[in-house]
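Take a look at the following structure, please.
Omission of a single protein chain aside, the complex is shown with its protein chains in their original locations.
Chain nomenclature is as follows: A and B, assigned in order of appearance, with residue numbering initiated at 1 for each chain independently.
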Amino acid sequence: MVMGKRSTIIISSSDDEKKDPLWNSSRSNSKSKSKSSVRGTNPRGSKKARLSDSRSRLCNDSSNVNEITLFCEDFDDGFSGFKVSTGSGKSSRKDLWVDKYKPRSLEELAVHKKKVEEVKVWFEERLKATREEFCNHVLVITGQAGVGKSATIQVIASHLKARVCEWNTPTPTIWQEHMHNSNAGIRYTSKLDEFESFVERIRKYGLVQSSFTGELKSSVILLIDDLPVTNGKVAYGRLYNCLHLLVRSTRIPTAILITDYGKSDSADHPARSFEELQLSLENAGACKVAFNPITTNSIKKTLSRICRQEQCNVTAEQIDLIAKASGGDIRHAITSLQYFCLKPDPMRSLSLSNPTTSYSKEKSDELNPLDDGFSLPFGRDETLSLFHALGKFLHNKRETEYSIASDQDAFLVRERFTRLPLKMDAPEKVLCQAHGQARPIADFLHENVLDFLNEEAIDDAWAVASYLSDADFLLATLRGMIARNHEADSVVQSAAASVAVRGVLFGNSHPLPSRWHSIRRPNLWHVEQSSSHNKFELLRQRFCAYNGLSSFNASVIATEYTPVLKWLGYREPEDLEPHQVMMRGNETENDNFDGMSLDDQEGKISEDEIEDW
Amino acid sequence: MAPMLQSSQPWVEKYRPKQVKDVAHQDEVVKVLSNTLETTNCPHMLFYGPPGTGKTTTALAIAHQLYGPELYKSRVLELNASDDRGINVVRTKIKDFAAVAVGSGHRQGGYPCPPYKIIILDEADSMTEDAQNALRRTMETYSKVTRFFFICNYISRIIEPLASRCAKFRFKPLSEEIMSSRILHICNEEGLNLDSEALSTLSSISQGDLRRAITYLQGAARLFGSNISSKDLISVSGVIPQEVVQALFAACKSGDFDLANKEVNNVIAEGYPVSQMLSQLFDVVVEADDISDEQKARICKRLGETDKCLVDGADEYLQLLEVASNTMRALCNMPQEFSFES
Partner (left out) sequence: MLWVDKHRPKTLDQIIVHEEVAQNLKKLVTEQDCPHLLFYGPTGSGKKTLIMALLRQMFGPGAEKVKVENKTWKVDAGSRTIDLDLTTLSSTHHVELNPSDAGFQDRYIVQEIIKEMAKNRPIDTKGKKGYKVLVLNEVDKLSREAQHSLRRTMEKYSASCRLILCCNSSSKVTEAIRSRCLNVRIHAPTEEQIVKVLEFIGNKEGVQLPSGLAARIAEKSNRSLRRAILSFETCRVQQYPFTSNQAIPPMDWEEYVSEIASDIMKEQSPKRLFQVRGKLYELLINCIPPEIILKRLLFELLKKLDAELKHEVCHWAAYYEHRMRLGQKSIFHMEAFVAKFMSIYKAFLIATFG
């Protein structure tokens, strides 16, 4: 998945190397090895070859365009270059299908027709129109990874006979690498710096090429993919300003691609900041088109087409399976397909991956990887399996009696500590397969476990609660030593997850017969958010409202002042109102919360999958 | 540093002995060190012992007597726990200082001035093990030109390789007479009136720690003027009056939970530090004659656990209530296990 994902990033790095012999020589030792190892899997070779195309000379000539790469439409060129570099006969097998079968015409795009049309019309209008007709020249395209955002732009551009100029973030220099290179006189520039200077240049000079090249006065589309990741307020502010400048000043039709990351982890800062960014861009006058995940049918169609062209023997069911598992990420689906076809005997591996299960039950296929430990090569959606793992833990299915094997562990356990054997793998294994992180696992279990307890069994509830408390304690010890000791960190993590999961399994000693349950998202996350928000408000207000004379202490204000003020009806119009509205607002917010948390699609899946499991 | 107001100079500094021979009550140490001073041959040294027994004073006095005020600055490096002493400092600052060679010993202004420098590491037991390990190499490499003085409370926290390179001196807690005489000396100098009750209170609440005694004395003098009573000293020191401790203990003996709860509430409301309460309660329990050893053990175990909880930042009221409840159950011979635990 990773290798196919940002293949274009590499372009600029190889460009870098060419341009800067100093750089190249200084790290040739370290680099050459990695280069050769990368080459087999990466389309770098092809890209490089493409760069040697006549037009790319211009890039090297003009000093300011190392970020801008020109895409040529003919991919075959690239492939021939690639063949040479690997020197292998069966080139077609080794190449990444993702690149090989890049859509070349509007028809081949798997993206929904309407969206494509929308984008196309937008570009057409901008390109045809005289310069000043539209005030906004920026289009923001959002969507999860692999829904064909950049492919759409490329295809539309070629359809409109426009050239695409792309800004790609240069290969990040690792800090150590920089240290290593610093004697060679190369300055470390962050992605953000480069982006800023790029935008600056665009604003000042426009795209130099368009005036530079005497050839056909073709129209140009600017494509900005992969915004620099920002960390912290300052960097974010810079990016923000930068983009705003761009939106306001650019005269070239520009597409900014923003990838939505999984919304499941709310704490993820970059994801959230991108959302904010997107909103603010819209406010600044940019158009927005959101791409949905590609439908299974479209993916299936594309996959079968590829199969036909590659002459692979893949059954419709297998394609179906791959398409379903991809979660709407077509790039991922194609990569999976390629990987799948590489197997010496596709038939056998498939039969391994779903042993004897009938295909009529699709659901169980996706659960399989959890069951038999043989992971399907193409599961993508982590949250999906996380929910399944949670379902397993919560439902706590056990055998109805001891198998004879139980005399293996000969030591006796007091009766109240004995439990029937689990109907699943070791919990740690399940966790590992579900890629469960300790913290969210603990939060999810905490949120949901009470639903799965016997109505009478308060002792069980205590046992479970105490184990979760232990897990939380373990997770907290982590905080103190962040970054200091990575190994210990991960040990504590997995220990905590283990304690939480096994605690839930063990503590629930009278499991309920299984019945339908939906798994809720931890309400705690929401509580924490609003609590910290309220706290912030409190702290902010304590100065204005109380004139700094009374106590400073937040807890005193919360426990003593606020109630009394409420009681007295002392409402300074602006100061206290928002705070109290907030409090009242909480309940309504709670209600529509679940909807917001998981995509509709995901939510549904999790619910029916858990049912009857 | 800007000149300090004379009056605000801590008495601890003001009355710090300037000469090794003035150091109170550490006769063996003083004898050995006086020898050292005469021969100006000085090994690496490790001073350990409870706080306030004169370790730092001794180290500083040696340094002063060796170099005199002029050379002192350039020859002696003093680092204590409040300075940053991570491994990086050991690697850079200490090493840099240690590495510089100094001129051979010319006596200057009546001071011996031996041809080496001194690094005093106060509170060495709070250094990390890594830092200590790094130090070990430095010590070996520069032993010709540099001597190290380690000062710590707990010798067990100094890693063995370091300790074995040093001459070790143990400082004993000061006896009451020595303390009293020292304190009376200060009282005379400062013009304070201290009755005998106050004097004995002072030496008992400071538990052999002369520095603490002097600090209390100064604090009391500042707050209450020159006539200092035993009560004033107690209020300044943060020690809890014995009546309060006894009242809590009696409440525990009574077996009435609500009464104990009330006492606990009172202690909290009065603002007494609970950790102090624990240690005083501990004294009371250990000294009590009418409690069986088993009961004492039960109580003390809980006291220990509670102390740890407090260090972790647990709530004082709940912890003290827990101690009270546990003590009560021990004293009234209630079973150790709870009856309704599943």
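The rule is short, and it goes like this: contacts are C-beta pairs under 8 Å (C-beta built on N, C-alpha and C of every residue); 3 or more make two chains touch, one makes a residue touch a chain.
This is a predicted model, so every value here is computed, not measured.
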* Could you tell me which of the visible chains the hidden chain touches? => A, B
* Of A:H159, A:K397, A:R419 or A:K535, the one touching the omitted chain in the full complex -> A:K535
* **Candidate in contact with the missing chain, chosen from A:K149, A:H388, A:H446 or A:R521** => A:H446
* To do: Identify the residue among A:N241, A:Q309, A:T418 or A:S466 that touches the chain left out of the display.
  => A:S466
* Structure fact -> chain A positions in touch with the non-displayed chain are 232-234, 442-443, 446, 450-451, 453-462, 464-466, 468-469, 471-473, 475-477, 479, 523-524, 527-528, 530-531, 534-535, 538-539, 543-544, 546-556, 558-568, 570, 583, 586
* With the missing chain put back, which residues of chain B would touch it? List them for me. => 1-5, 7-8, 81-83, 211-212, 215, 219, 222-225, 235-238, 256-257, 261, 265, 268-276, 309-310, 312-319, 321-322, 325-326, 328-329, 334, 338-342
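By our rule, only the chains that are shown with their structure count from here on.
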* To do: Report the inter-chain centroid distance for chain A and chain B in whole angstrom, where each centroid is the mean of the CA atoms.
  => 55
